[in-house]
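Before I ask anything, let me first share the structure, which is written out below as structure tokens.
With one protein chain withheld, the remaining protein chains of the complex are depicted in position.
As written, the chains take the letters A and B, and residue 1 is the first residue of each chain.
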Amino acid sequence: MTNGGVRHGEPLLDVRDLRVEFRTRDGVARAVNGVSYTVAAGQTLAVLGESGSGKSVTAQAVMGILDSPPGFVTGGEILFQGRDLLKLGKEERRKVRGARMAMIFQDALSSLNPVLTVGAQLGEMFEVHEGMSRKKARGRAVELMERVGIPAARERVGDYPHQFSGGMRQRIMIAMALALRPDLIIADEPTTALDVTVQAQVMDLLAELQREFTMGLILITHDLGVVADVADTIAVMYAGRIVETAPVHQLYKAPAHPYTRGLLESIPRLGHKGRELYAIKGLPPNLTAIPPGCAFHPRCPLARDICRTDPPPLYEAGPDRASACHFWRETLDGGKEIFDGAR
Amino acid sequence: MPESYVPKEAIGHGDGGTAALAMGEAESLERAPAAGRPPGGEPTGKPRSLWSDAWHDLRRNPVFVVSALVIVFLVVIAIWPQLIATGNPYRADLAKAQEGAAPGHPFGYDTQGRDVYTRVVYGARASITVGTCATAGAALLGSLLGGLAGFFGGWWDTLLSRLADIFFGIPVLLGGLVFLSVVTSTTVWPVVGFIVLLGWPQIGRIARGSVVTAKQNDYVQAARALGAGNGRMLLRHIAPNAVAPVIVVATIALGTYIALEATLSYLGAGLKPPTVSWGIDISTASTYIRNAPHMLLWPAGALSITVLAFIMLGDAVRDALDPKLR
């Protein structure tokens, strides 16, 4: 029943104007402020942003694993295969989790239960969602481990997470997410904790499996390098909003938001040896007191009076792209000098 | 307080209605204090030490304030019981034995016709003396031996750890009974000595643990690499880190030592008359609990409140000093 409820052309996941806040003792932290994005079957959306930009919180809200309290979804819709997940009951929501959409976390060592064997943790998916017997589920666990490329899977199914290497553990996480052939995978910084050489292998495996099962993939990352090869579309988040979305190559070629531009400029490149790296000045805002106007204005080299007062809407900045900057046009073509001037 | 300061306890602290934040994004909110700063500038608030942070938390913690007030009150009446009790704790009026409350005698009379209120007030002295002296002794001995064991390691560590194990192996009450039953002194010192003897290993372990941890800190390693001597290392770099856990454990221990003294006195092995002790009075009163429960309830209540005050104080201090719990 892969992709069962989705008609052709309709997005698999359609997040509309999602709002999430954390009610803490010293105020309300508005972590997600009207985020909208769509993911189609077989498509990869990369969500890019610093920690605190709301990229993980959005994903957690989609998965329905937000810690509540203090986190609350205060508005918007999460349409998944045409149904608004926020309107589902707890039990219906649970049945979607793991089965129809699954999540891969950053740190596989802490994300796997240290006192249960990997076989038990993989098999659990089949036991709970498909009512399979423990023995049969274990057999399926071995198959899964083989599929994600774990050598000697049959012997290792009874091992504990700490007995595997970092890369192998992340493969197990992937296997667990794939167990029930979900339609959507959310990968939250899946390779950040790994060695560079292993990162590529894990990313390749993920991309390969995504193609094989035509799944939608949301790849959350702060690493522009990871994104380039894998993603179709990029959404850049800042202070709980999407500030720019664009097809991946267009964004790399010519960003339409000063923040994206700053991120790209701060990547070291081979050809630029000897040049000072650009750094976005200042710090991300306190989510309990997001600056008025454009949230990025205190750090923006282009900021003018309008930026301090009027929050920019998402401007159409070409086919399939949008930018939440009053001066997206200037950024798109003329921004270079301004940034060089700011350096 | 500088305006930009956002108290740390906002982040996932246990007791104020803020539970854990979403795990993935917790780090982002910890940055919250940065917001009030001028962009790119230095923070306007002064950097705060563990201690001033803790003190800031404590002053606002009602548990701390109440228990500290209770303790101050107890210490004052331990030193000057006459302030609130004008009577004589030994004055007995057998005719009134076991009688209940009467005007001027709110807690009634004990089995020898002595005023229970006066005895409860005077009883604070023994408990507070034993508690503070034993804690001071155990904390000094424990942090000295434990700290040295942690700092020097090697056979010194092995020896002290085994020695601590030996004392741990002896059940406290039994040890107390055996040790104190042969003592004839009616002062508090044998009891204090015994509690120090069995109490130091607990504090020693804590001190040892925190010294070992502190020793592994990068800046301590750096200081060593720069040629800091042992004495300087211990005093300037290691001791300050080990002090906090020892203080926490010692405060809680103070409460339990007071309870231990009372229990030993109850078993007839702790303090001895004519010392006025809640433990002794409770022990005497226990025989008459069916007819005159007031004789037991008042000293028992005073004892429990005293122990509670110290344990709560320790608990509050631990919460304030342990950043992990935030």
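In this text, a contact is a pair of C-beta atoms (placed from the backbone, for glycine too) under 8 Å apart; a residue touches a chain by one contact, two chains touch by 3 or more.
Methods note: contacts and distances are computed from a predicted model.
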Protein name, per the UniProt record, of whichever chain is missing from view ("histidine kinase", "GXGXG domain-containing protein", "glutamine--fructose-6-phosphate transaminase (isomerizing)" or "ABC transporter permease"): "ABC transporter permease"
Missing-chain contact among B:I71, B:A262, B:V276 or B:A320 belongs to B:A262
Taking the full complex into account, find the residue in A:L79, A:M176, A:I280 or A:C294 that is in contact with the omitted chain. A:M176
Full-complex contact with the absent chain, from B:V76, B:A101, B:L140 or B:L177: B:L177
Considering the whole complex, which of A:Q81, A:S111, A:T260 or A:T331 touches the chain not shown? A:S111
Contacts of chain B with the missing chain: which residues? 12-20, 23, 162-163, 165-167, 169-175, 177-179, 181-182, 255, 259, 262-263, 266-269, 282-283, 286, 289-290, 293, 296, 300, 303-305, 307-308, 311-312, 315
Residues in chain A touching the chain absent from view: 63, 65, 67, 94-99, 102-103, 105, 107, 110-116, 124-125, 128-129, 160, 162, 176
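Definition applied: only the chains that are shown with their structure count from here on.
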Provide the C-alpha centroid distance between chain A and chain B, rounded to the nearest whole angstrom. 49
